[in-house]
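A single protein chain has been omitted from the complex, and every remaining protein chain is retained in its original position.
By written order: A and B. Residues from 1 in each chain.
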Amino acid sequence: MEITLTHYLVLSTILFVIGLIGIMRRKNLLLLFFATEILLNAVNIALAAISHYRGDYTGQMFAFFIIAIAASEVAVGLGLLIVWYKRTGRIDLDQMTSMRG
Amino acid sequence: MFEAIAFYLFAALTISMFTITVMTQQALYALSAMAAGMIFISAFFFILGADFLGAVQIIVYTGAVMALYAFGMMFFDTTRTVVEKRTNPRFVIVLATLAALLTVLVVIVPIIAVDMPAQLPIDPSAGNSQAVGMVLFTKYLVPFELAAVMLLVAMVAGIVLAGKKMDKSLTLMAEEEIELMQTAQYTPVAHEEVH
Partner (left out) sequence: MEIYLYIALFAPLVGSLFSALFGASPKTKVTGIVASGLLFVSFVSSSILLSYVLGGHTVHVEMMTWMATGDLYIPFGFVVDQVSVVMMMVVTIVSTVVHVYSIGYMDHDKGFNRFFSYLSAFVFSMMVLVMSDNFLGLFIGWEGVGLCSWLLIGFWYHKESATWAANEAFIMNRIADLAMLVGIFMLYWNLGSLQYDVVFANITTLPVVVITWIGIFLFIGAMGKSAQFPLHTWLADAMEGPTPVSALIHAATMVTAGVYLVVRANPIYSEIPNMGLFIASLGAFVALFAASMALVNRDMKRIIAYSTLSQLGYMFVAAGLGAYWVALFHLMAHAFFKALLFLGAGNVMHAMHDELDPFKMGGLRKVMKGTFIMMTLASVALAGIYPFAGFFSKDLILEVAFVDHHYIIYSVLLFTAMLTAFYSFRLVALIFHGEERYKLFGIHPHEAYKFMLIAMAPLLVLAIIAGAFKGSYYQLVTSLLPSGEYHVHSIATYWIMTIGTQLLVLAAIAFAYKKYSSWSSVPDGTSALEQSFGYKLLANQYYIPWFYEEVFSKTYRKLSHCLWKEIDLKIVDAMVDGIAGVVYKTGEKTHKIQNGNLSDMLRWMVIGLVILMLFAVGFSVLAMFAQAQVEFVRIYIGELVLGIGLVLVAVSVLLVTYHAASIRKTGKGR
């Protein structure tokens, strides 16, 4: 049984779905970050698969840069999260209503 | 055949790990499942022949990012579970599915339909790491350097944000106290004149 690009794309889609569900249901900011990591990884799989099946390095390059961006995001995001936690003592999304319109 | 078995095995593992990450109530479970899922994903990269990417995935994600999360979690009270208010889960799932399908469709269809020619064809004679190095340091040199600077900046930002006033608990201080502390820090001359 041949594994085709479609298989990888479907897998990637499923992981993306999981990530999106996480984004929409998580109230814990830290776990929300986890969900975004899942999203990024889902896309990475798709890119690597396309790179492989199309015989082109561009996909892999994009995956590298996505990993780099994810790493910086985690650094800055966690820093902010810690400051926030130190100020308020909670990391609950529902408490962050200062942007009420 | 082995490829298929590997693919399905790792697909099932990854999906279940990530599902746990998203669904569990315990932050520690989520963290562990997440780390496992990252490692499983690197398996796909190895299957796809992107050895270097797989290695980076393990080192950066599992080694660095997850470790960072783990350290970060030490600051928080992880035993206190945040109440997840479940508002209409079916709606969430349908919406997520739709969004994911559309994203994949929009991104992938043009690549396949137009039959885009390979910009940087894979050179079978060279090993993956070697070839990636060639590409990364020629065509993608500037983005690579930018990414390096970005990581450096992110590191500095992380240290500054998280490391400030490590010895004080801002949580227990009143808002006025914090502000007083900040003004005192930024106007030291005025502070000394008082003494």
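Note that in this section a residue touches a chain if its C-beta (ideal position, glycine included) is under 8 Å from a C-beta of that chain, and two chains touch if they have at least 3 such contacts.
In this text the structure is predicted, and so the values were computed from the model without any measurement.
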Interface partners of the hidden chain - shown chains only, full complex considered: A, B
Omitted-chain contact residue, chosen from B:Leu13, B:Ile93, B:Met134 or B:Ala157: B:Ile93
Residue among B:Thr14, B:Thr62 or B:Thr103 that touches the chain left out of view: B:Thr103
Full-complex contact with the absent chain, from A:Val17, A:Ala42 or A:Ile67: A:Val17
Touch list for chain A against the chain that is not drawn: 4, 6, 9-10, 13-14, 17-18, 20, 23-24, 26-27, 93-94, 96-101
Contacts of chain B with the absent chain, listed as residue ranges: 15, 19, 23, 86, 89-90, 92-93, 95-99, 101-103, 105-106, 109, 112-113
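Here, only the chains that are shown with their structure count from here on.
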For chain A paired with chain B, centre-to-centre distance based on mean C-alpha positions, whole Å: 6
Footprint of chain A on chain B - complex, ascending: 1, 3-4, 7, 11, 14-15, 18-19, 21-22, 27, 30-31, 34, 37-38, 41, 44-45, 48-50, 52-53, 56-57, 60-61, 64-65, 68-69, 72-73, 75-76, 82-86, 89, 92-93, 95-97, 99-101, 103-104, 107-108, 111-112, 116, 118-122, 131-132, 135-136, 140, 143, 147, 150-151, 153-155, 157-162, 164-165, 169-171, 178
Complex contacts: residues of chain A adjacent to chain B: 1-3, 5, 7-9, 11-22, 24-28, 30-31, 33-35, 37-38, 41-42, 44-46, 48-52, 54-58, 60-61, 63-65, 67-76, 78-83, 85-92, 94
